[in-house]
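Note that one protein chain is taken out, while the other chains of the complex remain in position.
By written order: A, B and C. Residues from 1 in each chain.
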Amino acid sequence: MMFFETSFPVRYYETDQMGIVHHSNYIRYFECARNGMMADGGYPIERCEEEGVTIPVVSVSCHYKRPAKMGDVLTVSAAIESVPMAKLVIRQAVRNQHGDLCVEGEVVLGFLNKETGHPTRCPEKLARLIESRLNDR
Amino acid sequence: MMFFETSFPVRYYETDQMGIVHHSNYIRYFECARNGMMADGGYPIERCEEEGVTIPVVSVSCHYKRPAKMGDVLTVSAAIESVPMAKLVIRQAVRNQHGDLCVEGEVVLGFLNKETGHPTRCPEKLARLIESRLNDR
Amino acid sequence: MMFFETSFPVRYYETDQMGIVHHSNYIRYFECARNGMMADGGYPIERCEEEGVTIPVVSVSCHYKRPAKMGDVLTVSAAIESVPMAKLVIRQAVRNQHGDLCVEGEVVLGFLNKETGHPTRCPEKLARLIESRLNDR
Partner (left out) sequence: MMFFETSFPVRYYETDQMGIVHHSNYIRYFECARNGMMADGGYPIERCEEEGVTIPVVSVSCHYKRPAKMGDVLTVSAAIESVPMAKLVIRQAVRNQHGDLCVEGEVVLGFLNKETGHPTRCPEKLARLIESRLNDR
């Protein structure tokens, strides 16, 4: 399994009038971990896009277990279990500073040729990167 | 089925560098339709909260079919098929001005007593509102 | 003066844990009115960009008078008083459903050639549109 995690504090503007982090933000946190993973692996998303492939989201599922609040420092993880072909499946989680699971989910990504807008396969560089890390954990 | 839909143009800040609406925003659009439905039914979310019950999201699933873009006018729908007890299940969709399905999903909501923070049942007023509309469509 | 206004309800995710609309959102509301104005004038921002000119923000000033809250329906205005050359100055305001002034501000925009990234003059079509509307109000 290729695994990556990144940590950051809750931002005030991410809270809502319930006094908790608005549920839509976890979808964004998931993305932070995915993109952090790519950058950490030496193939950042912006380079992938420059080289002609965008990686849009195909589906998201997200289960909310415990609300995050202002003052919390969150750790967001991304885990990949197999080398993608047409689709990349990523399991994701958000934990607070006490290790409590706040949210877990799964995101499926596709690959598009930036010029044609048509589906394409996972770029070779990204596939090799993932392959090289599958035994990380 | 209780059904509601609301329309609005894509906002520029909702686009990302792929030139499409960022996927996290559809989760927010879903919420607009849910809250529009409550307001339209005469029991807006802010009154429900004032009366002591918050309605946090328990889970979201979302399938992305076709990207929305700047210039599009979106119609977001919310549909409820049964009177909630502990959980409220809402089916949601986003279509563009051509009627194309952009995104569909399902959101499950829970009910919390605002004072205690503990789970509670669907407020009577909301349950009655939903019941009175189940034959709308 | 070329004048435009657009109305929409506060969205739940725009509130923060103070129970009011987070101050950053008014900057976004301003943009909605500017882009609504361009679309209404027959020259939407996305067409301007397709024709090679982007319109980035140069400066923003914003004065907060009265908080907007969930349940409010806001009217956001944009006013232009002169035909732009290198810069476009827009006065903006947000009022609630009672007509109370919530926020007022000024936004200055520049024009960039999309290919070169260099500053350019206001596109002829936009300048003519503004000129034709200066006596609107």
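Note that in this section a residue touches a chain if its C-beta (ideal position, glycine included) is under 8 Å from a C-beta of that chain, and two chains touch if they have at least 3 such contacts.
Small disclaimer: the values here were computed from a predicted structure and weren't measured.
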Sole contact to the chain not displayed, among C:His23, C:Arg47 or C:Arg91: C:His23
Where the missing chain touches subunit B, by residue: 12-13, 15-20, 22, 24, 70
Positions on subunit A contacted by the hidden chain, ascending: 8-9, 11-13, 28, 31-32, 35-36, 39, 44-46, 69-71
Absent-chain interface as seen on subunit C, which is shown: 17-18, 20, 23-25, 27-28, 31, 49, 54, 56-64, 67
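Quick note on the criterion: only the chains that are shown with their structure count from here on.
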For subunit A placed onto subunit C, the superposition rotation in degrees, Cα atoms, nearest 5: 180
Centroid comparison with subunit C (C-alpha atoms), farthest chain: A
Averaged-CA centre spacing for the pair subunit B and subunit A, given as whole angstrom: 24
Inter-centroid spacing, subunit C versus subunit A (mean Cα positions, whole Å): 33
Between subunit B and subunit C, centroid-to-centroid distance (C-alpha), Å: 27
Where subunit B touches two or more other chains at once, by residue number: 28, 31
